[in-house]
Each structure stands twice: as structure tokens, then as C-alpha cells.
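My questions all concern the structure below.
In this view, the complex is presented without one of its protein chains, the others remaining in place.
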Amino acid sequence: MSSIALGTRARRRRGHLRPAWRQPLAIVGAVIAVGWLVVAIFAPYIAPHDPLAQIFPPSQSPSGAHLFGTDELGRDVLSRVIAGSRVSVPIALLLVTLAALIGGLIGGIAGYFRGVADGVSMRVVDLFFAFPAIILAMVVAAVLGRGLRNAALAIVIVAWPSYARVVRGLVLSVGDSEYVESARLLGSTARRTLFRDVVPNVAGPVLVLATLDLANAILLLAGLSFLGLGAQPPHAEWGSMVADGAQYFQWWWIGTFPGLAIFTAVLAFNFLGDSLRDLFDPQTSWGGGTKE
Amino acid sequence: MSALLDVEGLRVRLPTPTGFATIVDGVDYQVEAAQVFGVAGESGSGKTISMLALLGLLPQGSVVEGRASFDGTDLLRLGKRQLRAVSGREIGMVFQDPMTSLHPMLSVGRQLTEHVRRHLGLGRAAAARRAEELLAQVRIPDPASALHAYPHQFSGGMRQRIAIAIALACGPRLLIADEPTTALDVTVQAGILRLLDRLRHEQELSVILITHDLAVMSSLADRVSIFYAGRVVESGPRPEVLQQPRHPYTRALLDALPHPEAARDTPLVAIKGTPPTPQQIPPGCPYHPRCAYAVDVCPVEDPPLAPVNGRRLACHVDPFR
Partner (left out) sequence: MTSPALELRDVEVVYERRGSERVRAVAGASLTVERGQIVGLVGESGCGKSSLARAAVGLVRPAGGSVLFEGRTVEPLTRRGRPRDLARLQMVFQNPYSSLNPRRKVGSQLADALDALDLAPRRGRRARVEELLELVGLPAAAAGRFPHQFSGGQRQRIAVARALAADPSVLVLDEPLASLDASAQAQLANLLVDLSRRLSLSLLLISHDLAIVRHVADVVSVMYLGVMVETGPTQPLWSIPLHPYTEALIGAVPKPDGRGELPDALPGEVPDPARPPAACRFHPRCPYAFDRCSREDPLMLEVAPGRNAACWLQTGEDPPAPPATRARRLSLPRVEG
């Protein structure tokens, strides 16, 4: 109805409702995410103590000397949380990138060539989707053996099908769109339209998916470690630290601070992903210009 | 004889993130019994919103002023329940796209009987009979089987006839048809226009016909009104307004249409500029920036809709006297 359309147009024109309440969140998300990245990169220099050193009085509550307290083996929790970021954040980034590349390639081939390639790859994707992610990850990690490397592999295996489906769908719909048809009529080869028309329309959604997936990857990695399938002791990893903390409930700081770390990192990437979605939509005021 | 519907000073403001937008800014018109009243205007002229205001179908937080007297009762002062009773029984509405105004998952018969049972309190059998009658009235072939069919099984023209049947289910005295034929092919449109004409005569029905297509309005309406930027700029009997338009906008709208007698290859006359959005209504007469006859007073003072020789005109200049 015209009134609703009017509202939407007004919103988009001023960039008010949608980006307005998303913008502060984007900034918050970006700040926290970048914060963790910085911490992860400079961890050895930031951490006040060696995360593996069991030299302090054990189970000390948070104090001036140990901001996050010490754990049951006498290690500084703050240093361990900082060291844990080295595992969670960059590895999650690497895994998501790998999954996106693998999934995107398979999905792209399926959407571009259609026919048999499409049929076969999508049935494989369906197969993977039949299992809940955490179960599949657990099975893979259990089969391959404990350890961070195998947990990472498990996560990539679990994550790529989403990208395959999304990219395939986008390549198909964009490929059938009238603007691609008219580009073909104007003489563009299929390959050329792939790069000029298809990829720009695919890149945005994939980036959004990847950013949100980062949050999932961090969570999944922590979850596997929590179950004992990922990072092995004495490695400092948020998930296994939470598992530890669950055992020693009375010393709440042991599990709470790593838990908070997981929470803030996941939230940050979720905010970031949502705002990226708006950024890539050329119709919002800060995505490409206002309507005349 | 007093009019069936008498609208005076209708003003509608809709809430937007940046404050209120005045979509309808002082609209006056009267619709007599058994009359087809045409409302013409481009998109954004407020023609649809002004009708939705009568039926209480505006979004939350809208502000409505003025008076809309339907058979003596002011629709704008009624409470929600009373309005629903009146509008359900006395006023029917038909929209442009029958696919979205008909429920896709309910059978045609069910949609008809539901309406009839709620407002007229008929029993199941009586309602079913009435439903079949209604379908026959709108000339749906084989009404008995049509009752059990679903909207998607019908063509666009048939669906619109069904929508009209539903609108007329309770025997209303007024039918508001908002662009009822815009989405239809020309031969199908002709069928719907003839149907509306027949129903108008058979059932003493008044019709408000909202359309951007002046030719459609010309073939069916008795009286017409031209909307621009939320107000009426000209209204009067159809032959006079369309054959001797006096408002520059009406004249421009008619000139933009291809003329059967015009030599081919003469360019069509397009109106310069675009209609203003509610946030950008120019001061004074809203049409003055696009008007070829504007004078000094036009950007300053908003001309009132005044009676002039049997019609009503909102123009300082009246250039085609």
C-alpha cells in the first residue's frame, strides 16, 4: 500500500530506521572484533605471564596481581584467556576462509555449469546437511583423533556446504536475471558476465555469511575443545578452559572469564555480519547513495 | 436529495520516521446514490489513502481530520467495532490485484459465505445459496462448481469478478473500486467495466472508481474528480470535465494521452516534472511548478476548491474559461 511504501522510502532516503539503529552496533561489533584480533596478534607481548607456567598460588580469586585470578594449577587466567584468543580467533578466520573457498567453488561450478555437476554436488551437500553440525564435527574429530588440527578439519568439513548452497543459488538466479541476459545480448561472453555481474552480486552475501559463520566457528571450536576433542591440555583454549571451570565451580573465575571471551567475540562478529549486510545493499543510504 | 457519501475537509497524516506526512490535505466531494464517482490522479496523489481513511484501514498512529458522512453517520467518528459493522455491510471494496486480495488457501465459496454469515447472520445453507447467486450475478460460469474451486484456478478477470462478488455479498450501497482493471487485459477490462455498470443499475449501487486511466473513468463515471498532491483540483460532471477541462492539470493529463484524431508522428505531450512527494509539496498551489499558466499569486496562496459553473475548480487563473 502506498503508505507503507512511503514509510519504507522515507526510511531508506534518510537512512534512518534500518542503518540508524544498526550503525552503533556495527561500530561496537567492529571495535570488539578488531580488539580481539589485535589481542590475538600481540598475545605474547600483552600477556603478563606465560600461560603454561604453573608457578603461582593456585585458585586465587581476581586481584591486583592476577586480574582474572589463577586456575587450579596455578596458572594466570588472564594470560591464558589472552593466549586462547590466538587459537580461537585467527583459526576461526582461517577455517571460515577455507570453507568459503571450497564451498564457493563447488557451488559456483554447480550453478554455472548446471546439469550433472549441479545434481551431483547438491546431493553431496544435502548429505552433509542431513547431520547437525555439532554431531558431524564430533564424529569427524573423534574419528581423526583428538587435537586442534583435527578439530579444525572437522569444522571446515561442516561449514563448506552452506557456502556451496548459497553460492549456487546466487549464481543461478543472477545468471538467469535479465541484466545478465542483456549483457549477453550486448556481446559479453559468459565468463565476462561471471566477473562483472555475477561475482559482485555473490560476494556480498558470501561475505555476510562468512562473518556470521566466524561466530559459529569460534563457538564450534570452543565446543569441541570443551568436549575434549579439540585443543588438548595444557594448551590454553577458551572452550577447554570453560570445561575446566565447570569442574571447579566454586572458583568461578576459572570458567567465567573464558566464557565471557567466547561470548563477546561471538556477539561482535554477529553485529559485524548484520551491518555488513546493510553495507552491501546499495539501497541503504550508506551503501551507495540516496534516492533522488 | 442529500448525498449518500459527503466528505468534507478530509485530511490524513501518516506517521513516518521523520514526523508526520500530510498525504491528504483537505478533500471535499459528494457521491450520490446509484452514481459512479470517478477519482483520477497519478500515483501518490492521495486517492487511495483518502478511501482507506473512510474504512478505518490506515496504519497505526495516523491522524485523520474532517467529516465523512455516510447516510448521515460520520464514519470518521465511529469506534472500531461500529465502523467494521457499517463498512462490512454497507461499503464494499475491491482492489487492484485480485491475487493478493483473495485468500489463496480458502475456496471461493468459503470466502463468500464467511462474509455473508458474519454480517448477515445467515445459516450455512442460506449462505451457500446466496454465494451461488452472487457468482451468477458477476457472470462466473458454472457458479455451483466455482464455489468449491480456489482462486488460483481462475484467470485474472475471473478473480476480479469474484472479488467484486465478495465485496457485494452483503448488499452494500457503496462500492469502492481501487484500480480494479489496471492489471487486466483490455478485453477483460471491458467486461469488468460493463459488469460494474450493470450492477450499478440493477442494485442501486454507488461506485467510487479510483483510477489513473482517464479513458476508463470516462467510460463509466457520471461525475469525476481529479486529485493532485492530496487535494481535489477539479470535480464535476464527467462530460464537462473531460471535454472542457478547466484546471491546467486536468488539461495536461488529457493532452498526454494519444489522441485518435492526432496525426501520427506528432509527439505525445508529457507533463514536465513529477508529482511532488508529501514531504516536498510546494507552497501555494501544489501544481504551480509544472503549470504553464502560473502567475504571481500561485506560489503564494493555495487556491480553494470553489464552485464555478456547475463544477468545482481549485485554480487562481482558470485559463480555459
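In this document, chain identifiers A and B correspond to the written order of the chains, with residue numbering beginning at 1 in each.
In this section, contacts are C-beta pairs under 8 Å (C-beta built on N, C-alpha and C of every residue); 3 or more make two chains touch, one makes a residue touch a chain.
On a predicted model such as this, the values are computed, not experimentally measured, just so you know.
> Among B:L14, B:A68, B:L193 or B:A314, choose the residue that contacts the chain missing from this document, as touch is defined above.
B:L193
> With the full complex in mind, choose from B:G72, B:P104, B:P258 or B:G310 the residue touching the hidden chain.
Candidates B:G72, B:P104, B:P258 or B:G310; residue touching the omitted chain: B:P258.
> On subunit B, where is the contact patch with the chain that was removed from view?
Counting over the whole complex, subunit B touches the hidden chain at residues 42-43, 155-158, 185-191, 193-194, 197, 212-222, 238-243, 253-254, 256-258, 260, 262, 264-265, 267-271, 274.
> Since one chain has been left out of the picture, which residues of subunit A touch it in the full complex?
Subunit A touches the missing chain through residues 177-190, 192, 196-197, 200-201, 204, 282-283, 288-292.
Simple rule for what comes next: only the chains that are shown with their structure count from here on.
> Cα centroid separation between subunit A and subunit B, in whole Å?
Computed from C-alpha means, the inter-chain centre distance equals 52 Å.
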